[in-house]
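Reviewing the structure listed below.
Removed: one protein chain of the complex. Kept in place: all other protein chains.
On to chain A.
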Amino acid sequence: MDLEIIGILVLWTFLFGYTMIASIDFGAGFFNAYSEFTGKEHILSSIIQRYLSPVWEVTNVFLVFFFVGIVGFFPRTAFYYGTTLLVPVGIAIILLGIRGAYYAFATYGKTKQKRYTFLYGASGLLLPASLSIVFTISEGGFVSINHGEPRLDYWALFTSPLTWGIVILSITALLYISAVFLTWYADQAKDKRASQLLRTYALTWAFPTIIAAVGIIYILRSHNPIHYENLLQLWWMFAISFIFFLGTVWLLIRKINYGLAFTLLVAQFAFAFYGYGFAHYPYLLYPHLTIYDSFTNKAMAISLISAFIAGLALLIPSLYLLLKLFLFNKDYVHGQASRHY
C-alpha cells in the first residue's frame, strides 16, 4: 500500500473518531441546555454531566491529532487550507474556547450559571456548522488561486446550497448520534426517565439526518460531478449504511438492546464516512490538491507512521482503562462511586 494511502487512512480514522465522540459531546451539551430551558433538567443533567466530565479533554485531543497529523503527512494542506480557513476555523477555536471555559469554570470551578449552560449548549450547534465548512470547501468551487495565493470566495460559499446542506446534516447527525448514545448510557445507569426522553430525541432526529444526507448527494451531482460519480460507484457502502440505520431505528422503536442500537449507529456512520472518503480520493481539495502532490517526504512519512504505531501501543490500553473506569463501570455510571475530587 502507498504511504500516502496509509497516511490518509490514519487521519481519516481520527477524523471519524472525532466526529463520533465530538457529536456525542456537542449534542450532550445542547440537550443539557435544552432541558434547562424546558424544565426537564432534573431528568437529564446528572446523566449528561456524569458522562461528559472525565472525557472532554480526550475529545479535544482527537481534533488536535487530526490537524497536526495532516500538516505532518500532507504539508501542502497547511498552505491551501491554512490560508483559506482563517475565519471559519478561527470561529471554531473561539467556540471550542467557550466549551473549555465551561468545563474549567462551571464543572471544575463549580460555578453554575444559566447563561454558561446556554452558551455551552449553543456552541455545540455552532461548532459543527463552522467545522463542516471544511468539507464544503474541499468539494471545490470556492477557492481560487490568485497570484499564487489561494483565496476563499465567501459570497459563493454562503450562497451555495451545498454549504447549507452540509451544515444541516452536521447538526441533525450530531443530535441523532448524541441522543442514541445517551439513551444507551442512561439505560445502563438504570435511569428510565432520562433514557425514554433521550429515545424520543433520537427518533426525532433519525430521519432528518437521512434526508439531509440524500439531499447533499443530490446537490453534489451538479456541484462536483466527479465526486458524485465516485459516490454512485460505491453505492453498496451507502446501502449497507442504510440497513444499519434501519436496524438502529427498529431497536429504538422496540425499546430493546440500546447497546446494539448504538453499535449499529457507529457502523452506519463508519460506512457512510469511509464511503464518502473513498469517493473523495485522491483529492484533498478539488481540483487543486491531491494526497499525492501534497505528500511529505518518505523519511518523514515513515517516522510519523512509526511514531503513530508506538503511540497507539501506549494509548489503547490507557483509553481502555478510562472507558472501564467511567463508561463501563457500573458503580460510576449508576452514580454510586464518588465524583468528588
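Just so it is clear, a contact is a pair of C-beta atoms (placed from the backbone, for glycine too) under 8 Å apart; a residue touches a chain by one contact, two chains touch by 3 or more; residues count from 1.
The rule we apply is simple: contacts and distances are computed from a predicted model.
Chemist: Under which of the names "Ferredoxin-NADP reductase", "Cytochrome ubiquinol oxidase subunit I", "Ring-1,2-phenylacetyl-CoA epoxidase subunit PaaA" or "ABC transporter permease" is the non-displayed chain listed in UniProt?
Modeler: Answer from the UniProt record of the missing subunit chain: "Cytochrome ubiquinol oxidase subunit I".
Chemist: Check each of A:5, A:94 or A:211 against the chain that is not shown and name the one that touches it.
Modeler: A:94
Chemist: Which one, A:60, A:209 or A:248, makes contact with the chain that was left out?
Modeler: A:60
Chemist: Using the touch rule from the top, list residues of chain A that touch the missing partner.
Modeler: Residues of chain A in contact with the hidden chain: 53-55, 57-58, 60-61, 63-65, 67-69, 71-76, 78-87, 89-91, 93-94, 96-98, 100-101, 103-105, 108-111, 147-149, 296-297, 299-300, 303-304, 307-308, 311, 314-315, 318-319, 321-322, 325-326, 337-341.
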